[in-house]
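This structure is in structure tokens; I'll ask about it shortly.
Complex shown without one protein chain; remaining protein chains in place.
== subunit A ==
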Amino acid sequence: MNKLLKKSLLWPLAAVAAIGFLSVGCSSNGEFGSSSDAAEKVYVAPGEHDEFYGFFSGGYNGQLGVYGLPSGRHIYTIPVFSQTPTNGYGYSEETKSMLQTTDGFVPWGDAHHPELSQTDGETDGRWVFMNENNTPRVARVGLDEFKTQEIIEIPNSAGNHASSFVTPNTEYVSAATRFSIPMDEKNMENMDVSIDSYKENFKGTISFIKVSDKGKMNIDFQIMMPGFNYDLSHAGKGPSHGWSFFTSYNSEEANTMLEINASRNDKDYIAAINWEKAAEYAKQGKGKMMPGKHYRNYIDHEEGGVAKSEVIEKVRVLDPRKLEGIVYFLPTPKSPHGVDVDPTGQYIAAGGKLSTVIPVHSFAKMEEAIENKDFEGKEQGIPVLNYDSILHGEVENPGLGPLHTEFDGKGYAYTTAFISSEIVKWDIETAEVVDRIDVYYSPGHLMIPGGDSQNPDGKYLVALNKITKDRYLPTGPEMFHSAQLIDISGDKMKLLLDFPTEGEPHYAQAITADKVKERQKRFYEIDDNNHPRATKSEKEARVERDGNEVHVYMTTIRSHFAPDNIEGIKVGDEVYFHVTNLEQDWDVPHGFAVKGANTSELLIMPGETLTLKWEPKKPGVVPFYCTDFCSALHQEMQGYVRVSPENSDTPISYGTGE
């Protein structure tokens, strides 16, 4: 024992590794998941930083989870499509416009695919884009602030699933409809028709959102597509730069019991879109400007940090039946789900959910087939290429239910097999399986840092498993989804770590921490605060009445509010607390909560102004306080508002420290 103890002091890492090893050995699962050096490989010492930032979509929580890799530590959650009590996102007057749509205020979203911006085919650490499936939207999150900076609605779309994938220089973010809907071709309007008129009336669209140098998004054009379901996408790169690939299923155009009726055809399609050519057509004014009302909401700190909404009425629609050369169909077995382009840009792999092989198309052969008009026919006016002419190879025995593929940059591809719960590694050139590893259980997407770019960091792989069952302490009928970190640095994949994730991550992406870390904003310079209701010094703190609207211009600093005593508020008033945090120190936000508010608290970053709307309903004296433990005297950070009856004549008065 003494000897052991001495050893462990000399090599604490080795001791941790040994403990990890032994406790895994004792697990009730029986499976021997982890190798003896696993603990050491994922161990990030206290105070040290992870090598990678991982961005995991939150699925039905509508948010973006940030995890450190390899530790699997949850470091942050960025509110995107859902109102968030943590900081008042979507509740505060400054942020609620971010969730405005043509269906009104939508406080929840279903977030699926985060995608890092790229420059020259490499992740660059500027932004993460993410799609919302239910109310078609795409968000842009700024990695300088870790905040959602823009959300654009996608018109003429229902179910924005095949989104938000970027082109190699973030020229475009693409978005395609999961659900086709009946669309009147003259005005793109949803139609009141019988659902079983599907084949006749239903249509899909694929949208290309242009991204400016500063990140501003606008829909450059939409392509009208047959009424299939569009599922996933990835952009071409290198030789295939200028193209994007979208999987589709339900080429049967079924409208009921899809699990049977959309699985009849041997093959569905990958739609290959020549976006470069389509963009040229758009630039020449081809296609038609059509109704396509949608919101663009953005929040810019330099413009005061108050979200602004603009409504755009029209959108350019291109018809591939009339504009030659922008869409081709690549026949692909059995309801393909993922479509992934390898780092060299030569090969396009598809995951046919019900297929027994992974088909890999060759971009060079595809180009040749287009050149030679080697078509097996047309589908609703769109040329269908010959499967045998464009095939690079079929990966045999890839596990059951292949879904998604990522790449390590060393010539290998990794595909999730949902039904057989495994990850299969295969050689891209030979299309042969070289390794496989069990995961627990039922992986959907998988992720390798930079794994869909031209320059992957092929060190780790994360499996995003859909079913958790016995992996952690049970928590009732539902458990957090389980992510698993796998070492892919050697020939054999090695399972290193399980970690739970919030919501339901669909896809995730990761980037080396160095590309993000140094660009972090630590506070907002108070002198540059352009908020129209900012209070830039305690001297300016005040309360103003304007009819039944009362504006409280309030400041915070450790550990007091100014003003902290307010009188003259009446039942029936609309009170706006515009709270400016005068701190200029990293990680010192103050909170603001007032009893009886029907929204959430605010969490105000140093140098920022946020507004809480409060409508007092009962006379009395009501406390407010700081919700963020900001200093030793945080508990003293409080104040009172006196609320008088509606018809009283208590004058407005206020003060601090008098």
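A few notes on this one:
Keep this in mind: a residue touches a chain if its C-beta (ideal position, glycine included) is under 8 Å from a C-beta of that chain, and two chains touch if they have at least 3 such contacts; residues count from 1.
The rule we apply is simple: contacts and distances are computed from a predicted model.
According to its UniProt record, the chain left out of view corresponds to "Cytochrome c" among "ECF RNA polymerase sigma factor SigI", "Branched-chain amino acid transport protein", "Cytochrome c" or "Inosose dehydratase".
In the complete complex, the residue from A:356, A:559 or A:650 that touches the missing chain is A:559. Shown as candidates are A:43, A:375, A:480 or A:523; the residue that touches the absent chain is A:523.
Checked against the hidden chain, the listed residues A:93, A:252, A:583 or A:628 yield one contact partner: A:583.
Seen across the whole complex, the unshown chain contacts subunit A at 1, 4-5, 8-9, 12, 15, 19, 22-23, 26, 523, 525-527, 536-539, 555, 557-560, 562, 582-585, 588, 631-633, 657.
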